[in-house]
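Here is the structure we will look at, set down as structure tokens.
All protein chains of the complex are present and in place, except for one that has been dropped.
For reference, chains read A, B, C, D, E, F and G in written order, and residue numbers begin at 1 within each chain.
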Amino acid sequence: MKKKIVSVVMGSDSDLAVMDEAIKILQEFKIGFEVIITSAHRSPRRTSLYAQRASNRGIEVIIAGAGHSAHLAGVIASHTTLPVIGVPIDSSPLSGIDALFSTVQMPAGIPVAAMAVGKSGARNAAIFSAQILCAAHPEIKKEIDAYRKKLARKLAEKSKVLEKQYS
Amino acid sequence: MKKKIVSVVMGSDSDLAVMDEAIKILQEFKIGFEVIITSAHRSPRRTSLYAQRASNRGIEVIIAGAGHSAHLAGVIASHTTLPVIGVPIDSSPLSGIDALFSTVQMPAGIPVAAMAVGKSGARNAAIFSAQILCAAHPEIKKEIDAYRKKLARKLAEKSKVLEKQYS
Amino acid sequence: MKKKIVSVVMGSDSDLAVMDEAIKILQEFKIGFEVIITSAHRSPRRTSLYAQRASNRGIEVIIAGAGHSAHLAGVIASHTTLPVIGVPIDSSPLSGIDALFSTVQMPAGIPVAAMAVGKSGARNAAIFSAQILCAAHPEIKKEIDAYRKKLARKLAEKSKVLEKQYS
Amino acid sequence: MKKKIVSVVMGSDSDLAVMDEAIKILQEFKIGFEVIITSAHRSPRRTSLYAQRASNRGIEVIIAGAGHSAHLAGVIASHTTLPVIGVPIDSSPLSGIDALFSTVQMPAGIPVAAMAVGKSGARNAAIFSAQILCAAHPEIKKEIDAYRKKLARKLAEKSKVLEKQYS
Amino acid sequence: MKKKIVSVVMGSDSDLAVMDEAIKILQEFKIGFEVIITSAHRSPRRTSLYAQRASNRGIEVIIAGAGHSAHLAGVIASHTTLPVIGVPIDSSPLSGIDALFSTVQMPAGIPVAAMAVGKSGARNAAIFSAQILCAAHPEIKKEIDAYRKKLARKLAEKSKVLEKQYS
Amino acid sequence: MKKKIVSVVMGSDSDLAVMDEAIKILQEFKIGFEVIITSAHRSPRRTSLYAQRASNRGIEVIIAGAGHSAHLAGVIASHTTLPVIGVPIDSSPLSGIDALFSTVQMPAGIPVAAMAVGKSGARNAAIFSAQILCAAHPEIKKEIDAYRKKLARKLAEKSKVLEKQYS
Amino acid sequence: MKKKIVSVVMGSDSDLAVMDEAIKILQEFKIGFEVIITSAHRSPRRTSLYAQRASNRGIEVIIAGAGHSAHLAGVIASHTTLPVIGVPIDSSPLSGIDALFSTVQMPAGIPVAAMAVGKSGARNAAIFSAQILCAAHPEIKKEIDAYRKKLARKLAEKSKVLEKQYS
Partner (left out) sequence: MKKKIVSVVMGSDSDLAVMDEAIKILQEFKIGFEVIITSAHRSPRRTSLYAQRASNRGIEVIIAGAGHSAHLAGVIASHTTLPVIGVPIDSSPLSGIDALFSTVQMPAGIPVAAMAVGKSGARNAAIFSAQILCAAHPEIKKEIDAYRKKLARKLAEKSKVLEKQYS
């Protein structure tokens, strides 16, 4: 079993549909990870303890997804110096712009790395965690390179089909 | 000296220019209050402890002002069942819409009472705290009534001047 | 039968689907409440009378939900010094941002406590009313505490399921 | 002295700088008007009475300017069937988008004619009131036609200067 | 057959679903009206001619609905001094905020009376046209008063049902 | 076979549903075109090479559609002096406003001609490319003129149906 | 004297401060141009005639700058098949987002090429007009290439200064 070095947290189980995009990338990249639900608001002590202990438990990067006034990533970041990546989730009637501003507009001193709203952001959070982990886990570099090549290759293949269709 | 029953907190001393509007109302209404700086992000433990102990220290309402991704009111609300009133402050280039969404869009379970962005919101936060306190401190009701009358009277006086000018 | 101390008002019966979230919390917390439809625009006299008499009828907190240029909470607040909690409802093509600004951006003098847009906001309005009522109705404190514990417990249970699934 | 048929109301004397644009047009068009301060929130009874009596006092069109969650025009419209023209004023940190949504997004049943935010809107409110009044006061038609011609002529003159400069 | 005094124009036949709300009110109020499709962009000459001749054809108020960068109301207003009421339609991915800004933010000189985005706005456009027409057509006043009473009565009836249900 | 002078590029095959509106116009106008998938982010070298070589391959106008932080048009524009037309696509939860700002807010020096978000924008991109191409390919002018006439005629026909229905 | 092939139009002489950025580029690129003031709203006939005759007068590209609900570019585009480039100007309290939406969100059929809000957009409008004109005026290509080189060279020089300062 792989050592868990990425922690994927979300504020509610209803966020799983979005955060699953991060999970699938971590699995594809063979990075050990855990998945946890904890809320900045409904379980603040649990969240503080989680954040304070993450580093000692061997976690190296945290990915936090939340909707509405998404404080989860910011609260975790305030309790640890591990890199925290925030995924704004579009679960309110405001289409995620509330979660985006709450995640990205951190005041000076305590940074959160914000990704795009929703599934693209979740997937990129996992890829960005891999890019950070490369320094200490050089084997991950190969996975990223392979993934990038796959992206470019797939795109070229799809282009070829289209190019033919309209030539 | 008056017993302190309202706690005015802000995330940074640069927020004082805005939060002073709340302070002036509390003074006018003769409500005992304290003023504290604590940040959801830069001093999270201090903020948690503050919130957890506020009720025992005799605080009955909390007014929290913050800018950017304004988590202060939400974090405090997660640690106490006292009513928490949030004042979004326009201290980032986004004119306070970031602070507004971060304050008002709280997920279900842990409410924050959001006021308008900036000075109007700060003043209203103090008035709203007075309206809450009336239940247990009936003498405050008189202050609110007097304030409302003054508002209406001043407005009528200013109108009279204008009405004459254009008649 | 419980004495009615919270009044839930809405601008239209089509708002009931959202405001029902508030009703369910008030029932769960065993707080006596009434439900009324009145519109700031379509029945202004009815709304003024309602607001002016609410306190004498024993109402202690008002929860007002409305969509579009949501003036209901503001109009009620102008006729009473009871705490008024506003719930912006996403019933126009603008996804509730119109109702949010109309509810939260109250000018200095007459506060409304704004909640999040839609169902989360409605639920929080009821919880916030409970937090206000605690001062005069200490038995409600237990309900809030129980509710918070339930929130945290459920979340921990759901987390456990997820943690296992990915371990 | 001219009979006052347009009523210019504003929520605060600080709105006069903007609403003065409406006043100047009414003077230029020789339309009798009054100027009044009354607030939807700080003087609700005064505002209701004002709106209910306006028609009987001979007022034919109402121009209402307000900032923040600008309810003034909407509240007046709910108490009269006179045409009400709303001018959103940019007096909050949100640059008037709050006042715009509060003014224009009226729910079905009680219309307000919204103008642009700020000075352009105030000037247009007066011109639009003139366009409405034409039906019963045909002499105003000449003023509008003259004004439009002046607008077009001035523009052509300024263009000529510029055209020469760059030819 | 009734004399046509209101002209309902729209930029595309796909706007009819929204503008039908205006048509139904005009029918209910027994106001003679016509319905026309003309586009500021796709048929500019037709639109100019339409606007220039409307007054001579006996039209007294124009209601113009359009989506996207909704120029229809503004272009018509530039060619006539009849009151022009604009209905922003949510037909683009931006949910009608584009049509709202294009309709309401008219520069000083040529006013358009903007209504809310979508169906509420269409209905209010017809009601507002009725409020304008009252001056010259006093029989319409009765229709508006009856409509307002019906609105208030329906609302009170619906409230009664709800009040009982929760008492 | 027609010489390909317009190049339609998109960032992903999922953008085809929108970009197909451009393709249909180019076919209707009998303008030779190619369709290519290339991404500013997932295949940057391919995109640079594509842009650098487009002119030499005989391409005269480029239409680039992309969603999210839509950099495709901007990146291509930085590598060529051919006119680049950008179509923002609404493929993220933010409804295309992200793609619109990313496409239109180009810094001074390297222009992109931005169209409306989504299908209207795609269609207009093709029409605008035709308007540009007229200078060197006068036969296209006839197609545009015919298309415009068709637009106006269809609109007049639909209006006639509606006018009758309500007369 | 150079033949005028670009027409720079603006809705008001107050737009000149912004549109001057376009003028300076046209001068630098030695492209013959004219400068005209005409308004979609205040001088509609003048604007229609201007647009209808532009092509016959030898104009090949039109650059139109306007603020508020910026209809100028759209109205011109409806009367000509010349390429029309729109520059949204930030002259209202809404910071130009109103002008941006009014310019860029053109409905299908009549395209406008939108540039960024304000001075960057004005400069790019001139550069884009040059890129269009290249097809028929190959001598302009050299100017664009020289301009691009200058941009890149200046940037590299400024970078060198900074690089040294921090090495």
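The criterion applied here is as follows: a residue touches a chain if its C-beta (ideal position, glycine included) is under 8 Å from a C-beta of that chain, and two chains touch if they have at least 3 such contacts.
All values reported here derive from a predicted model rather than from experimental measurement.
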Chains in view touching the one left out: A, B, F, G
Hidden-chain contact residue, picked from the options F:Ile5, F:Ile37, F:Ile63 or F:Ala77: F:Ala77
Touching residue (missing chain; options F:Lys4, F:His68, F:Lys119 or F:Arg148): F:His68
Sites on subunit A contacted by the missing partner chain, in the whole complex: 21, 60, 81-83, 85, 100, 104-117, 119-120, 123-125, 127-128, 131-136, 141, 144-145, 147-148, 151
Absent-chain interface as seen on subunit F, which is shown: 11-12, 39-42, 44-45, 48, 66-69, 71, 74-75, 77-79, 92, 94, 97-99, 101-107, 109-110
Subunit G residues touching the omitted chain (full complex): 90, 95-97, 100, 116-118, 120, 148, 151-152, 155-156, 158-159, 162-163, 165-167
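Please note the rule applied: only the chains that are shown with their structure count from here on.
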Both-way neighbours, i.e. chains that touch subunit E and touch subunit B: C, D
Chains touching both subunit B and subunit F: A
Angle, in degrees to the nearest 5, of the Cα rotation that carries subunit A onto subunit F: 90
Where subunit E and subunit G are represented by their mean Cα positions, the distance between them in whole Å: 35
Subunit C, residues touching no fewer than two other chains: 12, 39, 42, 68-69, 92, 94-95, 97, 100, 104-107, 109-110, 116-117, 120, 148, 151
Touch relationships between chains, expressed as pairs: A-B, A-C, A-F, B-C, B-D, C-D, C-E, D-E, D-G, E-F, E-G, F-G
